[in-house]
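With one protein chain removed, the remaining protein chains of the complex are shown where they sit.
The letters A, B and C name the chains in turn, as written, and every chain counts its residues from 1.
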């Protein structure tokens, strides 16, 4: 039977036909193309490159990008639902799409020169090119304004030096959106594969997002032409991208939780102990209800935030709230699902541990849980407590 | 400054002007008429009888009852918002209104004879009469179908025997909606004050809902005329009332949480320790953010459930979800608020402990937290695990 | 049946005969003299003065004070077990004894002039005099070194000015151990009832420790003779007293938890729902086991810390650990016990809500939970994070 999702609050009634159509087509793709192969890639520590072009054909890159640049020109809700379904498959695959959509195509469309938009956006939309986003540095994870990477004006462009870490798709990327300080102000640059002095070694030995490529980016006197500079100034450049990406994560985490929930319900109803299905034990129902409730609430949040974004009435704190709540929800759902599955929960026959381990990364990247707590804390008290 | 409420997700945009108008007028009433006096009533263990007529004038009784019987004919959302504001004042006052609206006027309108509707509903709507609801028995709290109260057909009516417990407004009531078994089937009766053999002694020595009257109801060969019988058969009679009341509680609990949240924010911003407002400490922000987040989610739930009820697309499980989640949220909010207030949190200068103690009752009545867990557990697994 | 206590880990084997004898005599006293009357005092908001002399006769004051001053000269463990039993009765009664023992008799014996020791200790030991401890100020709860109370050297003594708050037994006290700054250094003084300019108005309107007297202390140009000055300098004076008292609380909280645990077990085994004792439901067993486990661990902690104190091998952090853990344990046990008791849990027929509300104060006084977290945090990281 096809995946039915969870819709206690009849939220489907609130989605448009187009939104549901995209959701359903991605859902089907995930069932057919991702779930059957992903566990093996995870065990091997490889990204399923065979999916890139298919994801492009499905319209999973540039979902919100204008049609004139090859995108689908869809709304935030559509984008969110697509991320939900992809992350139901795997957080690594969703991360790939998040980066492409929100951290690469979004800033190129918003801030790059027309020439560069025309050069890169159609290729990125089709999956013929892959992008990455270089913000985080080894010693400045939660405090990007402390970055050390820097650009110096030279004739015809800039000389870029520095290093980035934890960069999804770094080693695969044809183009990198890189943030560095120019005269002390954060600015963005498009660094292209093959530029001299630019390398992107892969980070191995991960216990999480193993079906995703994570890399360092190293810039040693890389010459970046003037036309590759992004037209945005200060921290608001990278933050505007993160706002897009974090929103997608808030929807995405629901997908991961739905997948482990469905597996838990099915397992609990068919697993017999003491002569009855374990779904009939109070201690097991308590666990199942917990996951179910938290998913249902996360759906209300994601839906509302999407609509606020579409109406323009959102604040970054809405995104912090949704990312923080929904990822924690998904991580806890996995942990509870693991208990429901008993010993079987550790086998890769079930999607539980892969999602659980992936979500450890998602919990931390794009603003750790605690950083979002403090963002919300500042919002409600007016007092920053980061330091 | 007037109470501003909490509206992170801009839910006010989703309410109609009429809904907001009622919400705001009740809000003002609570600020002016309830909050200044309620703590003293709580300490003394008395219900503020002086509020009854005022609440009637404000339209707080019969909110959803047809106008032809003296009600306001408003929708579920309006009713919910009114309960929210009243419980911001005190759970006992909200309980009074819940009983009057959902457990007395609702079943009279739905199931009583036309004669009794005309006799009671206008008086109940204006607050000139008070009602109560007799379902729970001393030994059958979570399992009403085990009730022992019974009715026997006699000439012209019924002979009623039995005892009820935990009955809000029992000693104050002019009319009691009482459930008893007739030939083994649960049926409802209107038992009126002064009927021979009917008494309603107050239960004292409570540590919760102290500004509310809780009573036993005792029936010793009470003769109830035929016309006082309700036209409904089986457990669905009382359950239909509970569905109405539980919905109101789901909204109500948000009010209590808003009140302790507001107090917490104000306290934390003005309380100085180690030379700065405690609102600037990470451990305090973590607590404030927790309450804020949970209130915001509870608002999305209550809003959605109200609209589902209005469209007719709801199931009782929606109400179980909302009551269970929101009351637990409110209770935990009080506990955290108590920590934020430090030692001052135990004084009745702040609304914290009164709300905390009240919510212990709300957590348990109208279906305990665990019973609603098992209702939802059955919903998602198909397996009842009550026994 | 006499109260049996909880001793899963057979800790009684580790106590000496003398220790157990004291424990058992206090236990019996609590059953016979405190439990039957305490709930009524709590509801009325009065301290049971009739207990003071009896507690003196029982040896509950000056447990560790030398016999030459009328004390019992017992060890820390004996003191701890006595506090455990008293708090099983009520946290207010235990607070009374904690103050007398650790915050009044301890500093008098440790720091007062021989004349004052002989004057006060025997009277305090017998309960003929009552003491209090004035450290906390309205605006310096968690940061005593910020205190504003001050003493000025005058001829023959000191002129004392300032105000204290949250002082247990303040209005009852014949002698107050008061901490104030003299030339910027914290010093202690014995302020005696009747000294001109000294008043101690009671703080009313508490929702917690209602069977205990809490007061302000006000000093307006109070002349304190030289001989009343304590011979200790700096914050270590009051902290040495708090260490004693907090240790007693760590044991005391176990008593409160034992009482609500016993009530929960008895209730769950006798309360029938769905035709069986609720103790047979998984969701109820989960709650009971939780309380049971946490009490058992708290006992191991208290026992170990007492022995470390006796051997002189303790650090203040051991006390912080034990106070923090055990009070939180007791508070959570009450909350869970309240759930187990269902609606009955709110009645004063059961000891649940009184203990729960009392423990809100205990959680906060003598170092809030969070302050002890940060004390331990500094211990393990070497970095203070109070500000």
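Operating definition for what follows: contacts are C-beta pairs under 8 Å (C-beta built on N, C-alpha and C of every residue); 3 or more make two chains touch, one makes a residue touch a chain.
Bear in mind the structure is a predicted one, so any value in this text is a computation, not a measurement.
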Going by the contact rule already stated, which one of C:74, C:268, C:336 or C:356 would touch the omitted chain in the full complex? C:268
List the subunit A residues touching the unshown chain? 39, 43, 136, 139-143, 146, 166, 203, 205-209, 272-276, 283, 335, 338-339, 342-343, 345-349, 353-354, 357, 360-361, 363-365, 368-370, 373-374, 386-387
Residues on subunit C facing the left-out chain by the touch rule are 8-10, 13, 265, 268-269, 277, 279-282, 285-286, 288-289, 292-293, 296-297, 300-301, 304-305, 308, 313, 317-318, 321, 325, 373-374, 376-378, 380-385
Considering the entire assembly, which residues of subunit B contact the chain that has been omitted? 281-283, 286
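One rule holds in what follows: only the chains that are shown with their structure count from here on.
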Measuring centre to centre, with centres taken as mean CA positions, what chain is farthest from subunit C? A
Distance between the centres, which are taken as Cα means, of subunit C and subunit A, whole angstrom: 52
I'd like the Å distance between the centres of subunit A and subunit B, where a centre is the mean of that chain's Cα atoms. 42
For subunit B and subunit C, what's the span in angstrom between their mean Cα positions? 38
Could you tell me which residues belong to subunit C and also touch two or more other chains? 283
